[in-house]
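Each remark here refers to the structure printed beneath this line.
For this view, one protein chain was removed and the others were kept in their places.
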Amino acid sequence: MSTAVAEVPVQSQVHYLNANYGIKSWLFTTDHKRIALLYLGSITLMFFIGGAAAVLMRLHLIEPAGALVQPETYNKLFTMHGVVMLFFFLVPSIPATLGNFLVPMMIGARDLAFPRLNLLSWYVYITGAAFTLYALISGGVDTGWTFYTPLSSHYVTTHVIATAMGVFITGFSSILTGLNFIVTIHKMRAPGLTWKRMQLFLWSIYATSVIFVLATPVIAIALFLLVLERIFHVGIFDPAIGGDPVLFQHLFWFYSHPAVYIMILPGMGVVSELVTCFSRKKPFGYIFIAYSSLAIAMISFFVWGHHMFVSGQSVYAGFIFSALSFAVAIPSAIKVFNWTATLYKGSISYDAPMLYALGFIGLFTMGGLTGLFLASMATDIHLHDTYFVIAHFHYIMVGGAVMAYLGGIHYWWPKITGRLYHDGWARFAAFVIFIGFNLTFFPQYMLGYLGMPRRYAVYPAEFQVLNVMSSAGASILGVGYLIPFVYLLWSIRYGPIAGSNPWQSTGLEWKTPSPPPTENFEVPPVITGEPYGYAEPEHARV
Amino acid sequence: MSERAASDALPLLPDQPAHSASSVLHHQFEDIEQQRDADNFGMWVFLATEMLFFGGVFTGYIIYRTLYYPGFVAGSHGLEANLGAAMTFVLLASSFTMAMAVHAAREGKRGMLVGFLTSTIILGIAFLALKFTEYIHKWHEQLVPGFNFHPALESLRGAPERSVELFMCFYFFMTGLHALHMIIGIGLLAVLAIVAWQGKIPRENYTRVEVSGLYWHFVDIIWIYLFPLLYLIGGRYQ
Partner (left out) sequence: MSEKQPSVGTYILVFMALLVLAALTTGIAYVDLGPFNTVIALAIAVVKMSLVGLFFMHLWYSPGLNRIVVLAGFFWLALLVSFTLADFLSRTWITSFDLAPR
């Protein structure tokens, strides 16, 4: 492929975007690429709704007595921020957009195993989102995204049922997506594509799908039982008849802890792809990175009680959960070491996707290390329900997962749209996001350590400086998120044609035109070699 | 290229009547074997999710039975074991007829397939009728939490009232969830029976019957556990 003359990138006449026109061809599509775009639109909308709640919260917290809203409203804001961002943005983000788009392409298939089920999962997502948005418009929920009983089952008068039903329904969307990926990866790999020749993104999507399938049903039943208890005023979490609210927490966190790994694992898969492509090197310790995804998925199920150290859970159960929580850090650390070793002596280029990947590695590591403070029971007593926890998980979810998501969107944008975005603006936005993010959340570590509790609409005056810093950072972060929105959309119409492989990546998805034809590959590929062949001459950067 | 592109505009229609194996093969699969394999595997993965779904309530059941055993024994003795046993026999028979339906589909015997599917549906409806009868009895005995839980003293059998109420919560939640799955299953089989009767299930591609069978047997297995766990706590020899 490498010639002395650079080839002019071309775009095929017919591809998945223009193969059919009209709204029905989109709403009734079974093409995984179009479904990925349907998801992309929906989750972006939910991201901005969740983000709006965050903006209001940060504006409110400029003043110790609260600057903007009533405390009841503040409670609703942080609840909706959590519910929308977690269930309707982060959980589906990479799997339903990049996963749906790329999984069949990376394994050399024409589509997923169950294309109609894929479309159904999007409609289920939309239905769940509709329930939740209805709740939002009707006055919101104020229990916190964790819906702890008996507050949520007996005491509040807000729209718990609608929100819980929304989350319940959307859970089935995740289950169907995960099921689709598992069957596809097991049964539809191209000839020659053994498990150990798969790209690392696929390993992480597979591990994520295992979590989808095994964890989500448990929160489904927990919320279902909560709704029944709220409707009939009696149920299995009701202390009046001997029920234990902590049982709700067990069922809730059995899903919700693995859920955070649902949010980070695909991001780690994206980072593996970005780090290899933009250092022109095969991954250091491929098999370790691959297996560590599975290890994270597995061990993530053993640690949920670390959210319940101060809930009345037995201390002995706490010991076990604490020890296992330290263990789950190990496979994550293995990944970070391997990415670093991949970067070492690589030929690194600082394109926007790489900036996001590098940001991920640093910020995820910080967030992960602070998790150890929380995993240790003694320090958790002090830090639980403070801003330290908030900073910890935002470092991982925003500094980690969202950055990986943006990195992935930028990396695969040429494949998805056939166009290149403006690189200068993209790098600028990445910097703005990085700076805004750190200014928003680093002060929150300090606030938490100093004792500021979370989920309070007011705070003692001594915390104001750090809060104002955090809010200032949030405004920068917000601007940072808006910039890509502009140049990415602009590029769809006015960006230069990308060609099939603008990054000269070795991935299988790049061996087909951009945008791809509906059936992905003109000729079904046969895999004959190892992935990440950057050392081979034909992949030398032109 | 253009016929492939047409797949974007296809509305969601059921498969067209198949007169050859190739026309029932979905475009994403290489051959019918891969398709059948994937469909079956997909249903097993779904059943694993159902194990965890029911598993959540079973977890609660196990916890509270451990903590409030006397109340659970008392509540269990208030259930009609003969009805429970009858329901068990009915469901086991329905699993047999379902297995025979799958067998008939594999042999391409349309009449036998429709017959066994219909038998399964009838047995499923019989099960639901028995369950409905049971629920009515519980209503008359004023044992329905959240509605009219005012048990007579003899219904409590010496156990604390709140423990018996907790047990009855589990009884209704678990059997209700199970009944909901039965209703969905009956609906599924009814659609399948109609499609089969129309001759649209060839022996080359009877996977729909197979995976429906897997779902039905799973719901039966849930009941296999519900019966001893709800109706026979602490034995019935008192």
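Read from first to last, the chains carry the letters A and B; within each, the first residue is number 1.
In the analysis below, a residue touches a chain if its C-beta (ideal position, glycine included) is under 8 Å from a C-beta of that chain, and two chains touch if they have at least 3 such contacts.
Fair warning: this is a prediction, and the values are worked out from it, not measured in the lab.
Visitor: With touch as defined up top, name the shown chains that contact the chain not shown.
Guide: The undisplayed chain, in the complete complex, is in contact with A, B.
Visitor: Pick from B:R36, B:H137 or B:R157: which residue touches the chain that isn't shown?
Guide: Looking across B:R36, B:H137 or B:R157, the contact with the absent chain belongs to B:R36.
Visitor: Of B:L47, B:L130 or B:A190, which residue touches the hidden chain?
Guide: Missing-chain contact among the listed residues: B:L47.
Visitor: I need the residue numbers on chain B that touch the omitted chain, in ascending order.
Guide: Within chain B, the residues that touch the unshown chain are 32-33, 36-37, 40-41, 44-45, 47-48, 51-52, 55-56, 58-59, 62-63, 66-67, 81, 85, 88-89, 92-93, 95-96, 98-100, 103, 106, 203-204, 213-214, 217-218, 220-221, 224-225, 227-229, 232-237.
Visitor: Identify the residues of chain A touching the omitted chain, counting contacts across the whole complex.
Guide: Missing-chain contacts on chain A: residues 186, 214, 218, 244, 246-247, 250, 254, 301-302, 304-305, 312-317, 320-321.
One rule holds in what follows: only the chains that are shown with their structure count from here on.
Visitor: Spell out the residues on chain B that touch chain A in their complex, using ranges where they run on.
Guide: For this pair, the touching residues of chain B are 1-2, 4-12, 26-29, 34, 37-38, 41-42, 45-46, 48-50, 52-57, 59-60, 63-64, 67-68, 71, 145-147, 149, 160, 162-163, 165-166, 169-170, 173.
Visitor: State the interface residues of chain A toward chain B in the complex, per the touch definition above.
Guide: Per the stated touch rule, the residues are 14, 16, 19-20, 22, 24-25, 28-31, 34, 104, 109-116, 119, 175, 179-180, 182-184, 186-188, 213-218, 220-222, 225, 228, 231-236, 240-244, 247, 250-251, 517-519.
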